[in-house]
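One structure follows; several queries about it will come next.
Excluded from the complex is one protein chain; the other protein chains are retained at their positions.
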Amino acid sequence: MTRENRRPGRHFLQIPGPTPVPERILAAMSRQILDHRGLEFGVLGRRVLSGIKGLFKTQSHVIIYPASGSGAWEASLTNTLSPGDKVLMCETGQFAVLWEAMARRLGLETEVIPTDWRIAADANLIEKKLKADTGHKIKAVCVVHNETSTGCLTRLDEVRKALDAAKHPALLMVDAISSLGAADLRHDEWGIDVTVAGSQKGMMMPPGLSFTAISAKAIEASKAAQLRKSYFAWDEMLALNATGYFPYTPATGLLYGLAEAIDLINDEGLENVFARHQRLAEATRRAVQAWGLEIQCRDPKYYSPAVTTVVVPEGHNADAYRKIVLDNFNMSLGTGLNKIAGKAFRIAHLGDTNELTVLGALTGVEMGFELAGIPHKKGGVAAAMSYIAETANAVKAAAA
Amino acid sequence: MTRENRRPGRHFLQIPGPTPVPERILAAMSRQILDHRGLEFGVLGRRVLSGIKGLFKTQSHVIIYPASGSGAWEASLTNTLSPGDKVLMCETGQFAVLWEAMARRLGLETEVIPTDWRIAADANLIEKKLKADTGHKIKAVCVVHNETSTGCLTRLDEVRKALDAAKHPALLMVDAISSLGAADLRHDEWGIDVTVAGSQKGMMMPPGLSFTAISAKAIEASKAAQLRKSYFAWDEMLALNATGYFPYTPATGLLYGLAEAIDLINDEGLENVFARHQRLAEATRRAVQAWGLEIQCRDPKYYSPAVTTVVVPEGHNADAYRKIVLDNFNMSLGTGLNKIAGKAFRIAHLGDTNELTVLGALTGVEMGFELAGIPHKKGGVAAAMSYIAETANAVKAAAA
Amino acid sequence: MTRENRRPGRHFLQIPGPTPVPERILAAMSRQILDHRGLEFGVLGRRVLSGIKGLFKTQSHVIIYPASGSGAWEASLTNTLSPGDKVLMCETGQFAVLWEAMARRLGLETEVIPTDWRIAADANLIEKKLKADTGHKIKAVCVVHNETSTGCLTRLDEVRKALDAAKHPALLMVDAISSLGAADLRHDEWGIDVTVAGSQKGMMMPPGLSFTAISAKAIEASKAAQLRKSYFAWDEMLALNATGYFPYTPATGLLYGLAEAIDLINDEGLENVFARHQRLAEATRRAVQAWGLEIQCRDPKYYSPAVTTVVVPEGHNADAYRKIVLDNFNMSLGTGLNKIAGKAFRIAHLGDTNELTVLGALTGVEMGFELAGIPHKKGGVAAAMSYIAETANAVKAAAA
Partner (left out) sequence: MTRENRRPGRHFLQIPGPTPVPERILAAMSRQILDHRGLEFGVLGRRVLSGIKGLFKTQSHVIIYPASGSGAWEASLTNTLSPGDKVLMCETGQFAVLWEAMARRLGLETEVIPTDWRIAADANLIEKKLKADTGHKIKAVCVVHNETSTGCLTRLDEVRKALDAAKHPALLMVDAISSLGAADLRHDEWGIDVTVAGSQKGMMMPPGLSFTAISAKAIEASKAAQLRKSYFAWDEMLALNATGYFPYTPATGLLYGLAEAIDLINDEGLENVFARHQRLAEATRRAVQAWGLEIQCRDPKYYSPAVTTVVVPEGHNADAYRKIVLDNFNMSLGTGLNKIAGKAFRIAHLGDTNELTVLGALTGVEMGFELAGIPHKKGGVAAAMSYIAETANAVKAAAA
């Protein structure tokens, strides 16, 4: 292998996915291949198919694809809808934009609720739209749970209530790609019909697997759906999954990793995982506030536990800043996407991370401001440290 | 991780894919994740996108999907064809059956040239069909290069000639999933328009990546193709690949592995890789012949260098036999699929393997006959050894 | 890393240690370093210090050294003896020769019972020597359990009886470097005072750890022993080991591997491990006999379950033969050492191995004879296969 240009010490990978992979997952994925039609594979298949449900808080089915999250997006649409069907989408940021473009490309009609990219999906607006749709032309409402580009988290419980209040039969579809394993997600309780997720964010795995958790209503819808699909089709998946197998060769190595990832999350405790993300997110925001900079998410109600997007003062380029940070401190920060390109950068506090890693990252962010000449108040790291120290006793007490 | 029921020593994984993964590839895939939008990733991206072309013997483009081979099948069809288009397919075995079913599912009309599953695609029959299609209703000819279920290899050069002789403008599409890196494949020279392949066979990687090598004619066809696609769409892939990046998160870990796999093959030499497969295949067939058993592929012209399918004498169950072999000798043989289920089993000599591994496997096959009470002559292993020993000097001399 | 000259497929490493390392052990050793003075390390330390005892069948202490087996040899002598002390040794082969040379180098007087290198230590001769030593000048009897150079296994129970019959107070020291985890070894029951072993044979680990299991009598002797030692001194080791720690930095990574190795052996069952070695050894000997070649060990009473040394017919060079095998078949056989250099080679059936691996190896041995022009009868592999197949049902029944 051509020698990579290695730099000493651990790279700080603070992008909102892919996230660092714990060594236990790497080790699991290093096991030799097994016969995907053999008995031993069935044990693994049943184990991951069953275990993954707990992370979605569902009793229904979760389909596992050897594909990126975009594949699961496609699956959610093609399995449930027919050409020309109308879907209601909320443009919360770049990933909502991409999902919407995909919907149109696949032959759906989309209606978009815009935002200024500084809040998540607004349940009130959704409710208004649905109430106006007396003819029930809208077949599905699609929202991004954690909008990775802006760091805004949609209140899915409120969205559910919006559908109920409107007494609208539309399917509720949720992109939880960067929230699964980071923010609470209740597929069954919140009446979600299709939840889309991926392996490379809160699941702490490499990219290459994605998921759709599907409700009985979604399965029912799939029987009439006329959009064409084969690779992503649910029917053959459900049939084969019943015994722990798959209709085509699964990504065996990644499934070993998935089994380990599920164990890791359960060992820590799902609610503990969420609390850890919340705490590290709050520490990060306190740093941003102390620096006197603006958080892209303008309403605390929507703050993301997974990623904080920081607005760079006018006249400064966020990507030039990111390059300075990478070159000097061996840290990757997330880039601003689409309409906030160059104007914002993203600090992820997502996946397999902890206090000192996030604080180390924040020292790099603060020093980077200095080197890049970006106006800021000192003290961001200090503010984050204060918060972490204050809340540390709670952590200790809880553990006692 | 739940403790697997481990058995001592190396498992003999003799199924025709996934195949054993060399430690250098496992090590490459164990590297930490990197930023898929960063500069370092671009270097990796360009390296694999360029390197993979050599294996297809093409100067054109190869698309890399985070998906199983079935995904690349879908890509070949949806990117080039429109609803109702007619494709000519050859039912060479189970994988041809599956591809054909997929074509119908996606809204294509299929015309099938049947076989008895004991030869590969017959170029003469293809030529006849094409000549008869004076209206050029057939938009594509789809053939499986190495039919993994039967161990028959299609003569692609002859198929090309058939199209030329018929002066037919149909696209030529080839499933090379189990032949890439095992049998000679000349995408450009043979005028193939779409070659479909996967990572988990001759490429010696875990499953999870697949490929379409595409000709200029295929790209042209894709501009008019009306079948819906998004995840597998070529246009955005080609646009982003030009700089070494991908339109959605690539399977970073597997791409590390791919870079290593390409190096491994080039280090050995592509033609040496093919010769190695041919030699191990011939040794295996000599064993089968010495046992007095029938090879599923009934015409030597079509013998596969990757897998040998063995017919079990009537009155015996191939799967019961396979279980005895697995239980007693820790070896996985390939099962008979579909119409030859229970009637045949498969011995793979594919991917990262060598003389003693194949001979060790053959001892297990021969002893398994004994244990299962399957009538056979002794001496299969001895025949294979003779052939390997005879040809060993040639190998030695060539190396000198 | 400079590119190694890789050859396709699995290397057949048939030397009597180091032996192939199972992937579970490799994975365990890939864990990150931990603080060797921290609480977590203590858990690991106590676990391996306790677990290793079972493999020696002792209730007493086992010292774990970050050193090769030669280090543990030195430890056995320097901890128990004083300058000028006399030790009785049996020259069973090259490793006995080396241990004896070490004893002299360290200032001991040695008395050697010679053999023709074709049997193991003869208990009768030991008894005679001890009876003659009425003054009890002999302070220790040192025997190699499995003489790795010749493939002869000493009957330790008989040696014990010899000491008892002679009513001699000498310490009994045993080199079990290549027998631990391969042949039955009963440190306590057989009244062994120091058993020396290593990690890289039956323990299936890389080299780098070695062991001394020590009796109460050995500990008592250590209090008066005047040979100088520090690194290998028992006193500080025993003191620190009591809490799970070590007097100097232990080889943390190898200790992770050791914990896994102990689990692997216990999962299979120690007696099953021995039976597996016996069966594979017998298969190998049947092959040698069928070839019409001579086994170095001339008395079946002493046959080794770990390695079979094969005498090459006069006029042929065993090392030239080994090179042909390595070059043509990617298999490493053990070289003949010292007085049998060039005259014999060794086939190991030791550690993490199984039927098809050994049979695959035997095909390489037999084909190598052909290529090297070494006179032999065909049919060695066939004989081994017959034996394995015959005994396979027993294995199956036992498992049922």
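A, B and C are the chain letters, set down in written order, and residue numbers restart from 1 in every chain.
The working rule: a contact is a pair of C-beta atoms (placed from the backbone, for glycine too) under 8 Å apart; a residue touches a chain by one contact, two chains touch by 3 or more.
Keep in mind it's a predicted model, so treat the numbers as computed, not measured.
Of the candidate positions A:Leu264, A:Ala281, A:Ile295 or A:Ile374, contact with the hidden chain is made by A:Leu264. Residues 23, 26-27, 30-32 are the ones on subunit B that touch the missing chain.
Contact between subunit A and the absent chain runs through residues 3, 6-10, 12, 20, 22, 24, 30, 264, 267-268, 273, 276, 327-331, 352-357, 359-361, 363-364, 366-367, 370-371, 378-379, 381-382, 385, 388-389, 392-393, 395-396, 399. Interface residues of subunit C with the unshown chain, by the touch rule above, are 1-2, 4-5, 11, 13, 15, 17-21, 24, 26, 28-30, 32-38, 40, 47, 66-71, 73-74, 78, 102, 105-107, 198, 200, 206-208, 227-233, 247-254, 259-260, 263, 326, 332, 335.
Here, only the chains that are shown with their structure count from here on.
Subunit A and subunit B have Cα centroids lying 35 Å from one another.
Distance between chain centres (mean CA atoms), subunit A to subunit C: 53 Å.
One simple way to say how far apart two chains are is to compare their mean CA positions; for subunit B and subunit C this gives 44 Å.
Across the assembly, subunit C contributes residues 30 that each touch 2 or more other chains.
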